[in-house]
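Note that one protein chain of the assembly has been removed; the remaining protein chains are unaltered in position.
For clarity, chains are labelled A, B and C in written order, and residue numbers in each chain start from 1.
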Amino acid sequence: MTAITVGSDIRVELVDHMGTDRSVVNAARVSTKGEAAHTPWDAEKDPGLINYLMRDKHGTPFEHNALQFFVRAPIFVYREWHRHRIGLSYNEESGRYKKLAPEFYIPSVERNLVQEGKPGHYVFLPGTRDQYDKAVTQLSHAYQIAYDNYEVLLHQGVAREVARMCLPVSIYSSQYVTCNLRSLMAFLSLRTRRDAPYFGLGQEGPLATTYDSALFPSSPMREIEMAAEKMEIVFAELFPVTYDAYCKHRRMGP
Amino acid sequence: MTAITVGSDIRVELVDHMGTDRSVVNAARVSTKGEAAHTPWDAEKDPGLINYLMRDKHGTPFEHNALQFFVRAPIFVYREWHRHRIGLSYNEESGRYKKLAPEFYIPSVERNLVQEGKPGHYVFLPGTRDQYDKAVTQLSHAYQIAYDNYEVLLHQGVAREVARMCLPVSIYSSQYVTCNLRSLMAFLSLRTRRDAPYFGLGQEGPLATTYDSALFPSSPMREIEMAAEKMEIVFAELFPVTYDAYCKHRRMGP
Amino acid sequence: MTAITVGSDIRVELVDHMGTDRSVVNAARVSTKGEAAHTPWDAEKDPGLINYLMRDKHGTPFEHNALQFFVRAPIFVYREWHRHRIGLSYNEESGRYKKLAPEFYIPSVERNLVQEGKPGHYVFLPGTRDQYDKAVTQLSHAYQIAYDNYEVLLHQGVAREVARMCLPVSIYSSQYVTCNLRSLMAFLSLRTRRDAPYFGLGQEGPLATTYDSALFPSSPMREIEMAAEKMEIVFAELFPVTYDAYCKHRRMGP
Partner (left out) sequence: MTAITVGSDIRVELVDHMGTDRSVVNAARVSTKGEAAHTPWDAEKDPGLINYLMRDKHGTPFEHNALQFFVRAPIFVYREWHRHRIGLSYNEESGRYKKLAPEFYIPSVERNLVQEGKPGHYVFLPGTRDQYDKAVTQLSHAYQIAYDNYEVLLHQGVAREVARMCLPVSIYSSQYVTCNLRSLMAFLSLRTRRDAPYFGLGQEGPLATTYDSALFPSSPMREIEMAAEKMEIVFAELFPVTYDAYCKHRRMGP
């Protein structure tokens, strides 16, 4: 039998990208200029245009920029991720085509472990250290048994796609995901909290003090939010002006 | 601890639908007539028009018919299903919002259990009865342990979304899925074999004798094919003329 | 030569539909119940659930309801309409397949005729009666000449798809459009003004007094708004509880 490994990380790495903040401006200006734009970035006017586009829900100029990521995350994260259908493309590791590696997700000690409230009003709270230690032991134990069963089934000659039926949703899997900038913002606005950290141009996070949970979407699951936060950092670096406008407007509820 | 139940079925039930074969014809005829069609079904001309649309890849006239299904299937089936993004809508049971029931999938004795070949050329073969019995025992055993661990974690006060991390991908879950007829055909053409049973108007299955596996897509996973076959029966009953044209053309490779 | 006819109407007729307000509730409840819902409409709880879904951007439960419309509108309206790509299906009359009828759009006397301001801040104002009369005469004259040229070209044996190159974007064309309820709401929120008439359950329009144009999207073109308003009336009649929630939340800017 193979000893499993456990981890609490979600890997997100930029693989490739297309466009800049200026691509957004160029796409928008074709409406009013009617020509391919070859003018340099205008630090006076262009941030204002991007801000206006974001505020007034002109979404299409943000679709000409693209980002490709490599991700390693547990299956239960992909279960939520792949429900995003528009403007995102996925290729994921297959349990039909290969034997899955014995890597499983356990929550880190910072992850809120206790759920209170009813649907639509859940609050997640820390729990005790004892509760955490017990949970990690219990999960790790369960994962090892599941993987042992997987290997026994494979050893008996059972097809990979049947043997994997006993594997838990916490097993790690890899994917490439490519999205345009508009679909990335839609993903982030649904999968990060409204009072999320701000990775922007130096200003104070514009929303930090005004958060009213009664007005805004329910909390995302922490593990997909961890993936989203890593994508958000890349977004802030690649397209800083658009990111600033996103934080100001889109996060308030797209 | 709760005793689990196991099953080998995929439930698919029609909930609602919109349109008829005539809706396809009406949508197509707006191109050439330019008026809303109020003529009765023309048994001479209308099947020929539907056949022509299917053959020549005129897909849009098939998008005005819709079907809604209720499905109960294991999670590993939804993992493939939800990769279909265009023209399909999903709402699924949530392991964050409710305690999942102890129902798990095991293969039936008819399910090919053994996988041979390399990616793109897999063949699935029956395996021995002994192999099957051992696999079912092993899987059921693994499921019971996983569910026991799930209940222990819940009992310790751990949030449902954390406790469920140890549950296997074979646990049953429910969904509503709504699709238009074009997206249903795209789904079926990728998730059933080319020599699949024919549920049509009485003729011999048109493809049964001409199947050349070297020319066509790899085999679908049997469990999603089981769901697809049940949807295909509903399709054949609701839209028989379109179904006949689908069998003749689309299945040959969309 | 054929005498043209002019009109100022956009026809929108419901052809078919699927689902009720209860379909929205059933789809949402599968998350927390995990079974197909067979309970009757609960007038206490169900409107509150729909309201919650709308407020917190849970869009998918609204995708299981569908509406099919027949539309007759000028081409410049379809030019905007067909930019809506997600969850909408179109079949339109073809100038390649048939000779187009001599029907053209002219603005009605109520249509604001004068444009002031710069992109993003346009205001449309009435203009004078004299201005209107002159514009209608000028347009009608131009349409007649264009259609005369079209017929001459057809008479010379030129293909319909070439002859129609001289026809103006105001010529009427027919389409079927089918959309789900979520995509309809997205369409309406972008193609009607925020202080649009309210076709709901008897209450005063909730937004009438709070409109601040500085905060919300630019005005839609009046002619696509006319189509949207007619779809909105159908929406209010078919799905009144969802419509009320839409007016309360989505119109504020989805």
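Everything that follows uses one rule, which is that a residue touches a chain if its C-beta (ideal position, glycine included) is under 8 Å from a C-beta of that chain, and two chains touch if they have at least 3 such contacts.
Source: prediction; values computed, not measured.
Peer 1: Any idea which of C:31, C:170, C:192 or C:242 touches the chain not displayed?
Peer 2: Here the residue in touch with the unshown chain is C:170.
Peer 1: Just name the one of C:4, C:36, C:145 or C:233 that touches the chain not displayed here.
Peer 2: The single option touching the absent chain is C:145.
Peer 1: Among A:15, A:109 or A:201, exactly one should touch the missing chain; which is it?
Peer 2: The one listed residue touching the chain not shown is A:15.
Peer 1: Taking the full complex into account, what residues of chain C touch the chain not shown?
Peer 2: 74-76, 78-79, 82-83, 85-86, 88, 90, 95-97, 105-107, 111-115, 119, 122, 124, 127, 131, 134-135, 138-139, 141-143, 145-146, 149, 152-153, 156-162, 164-170, 221
Peer 1: With the missing chain put back, which residues of chain A would touch it? List them for me.
Peer 2: Interface with the chain not displayed, on the chain A side: 13, 15-19, 23, 26-28, 30-36, 60-61, 63-64, 66, 68, 70, 89-94, 97-98, 100-101, 173-176, 178, 180.
Peer 1: May I ask you to list the residues on chain B that touch the chain which is not drawn?
Peer 2: Here the touching residues of chain B are 31-32, 52, 55-57, 60, 83, 86, 119-120, 190, 215-218, 253-254.
The rule we apply is simple: only the chains that are shown with their structure count from here on.
Peer 1: Roughly how many whole angstrom separate the Cα centroids of chain A and chain B?
Peer 2: 28
Peer 1: Rounded to the nearest whole Å, what is the centre-to-centre distance of chain A and chain C, using the mean of the C-alpha atoms as each centre?
Peer 2: Comparing mean C-alpha positions, chain C is 34 Å from chain A.
Peer 1: Considering chain C alone, which of its residues make contact with at least two other chains?
Peer 2: Residue numbers touching two or more other chains: 31-32, 60.
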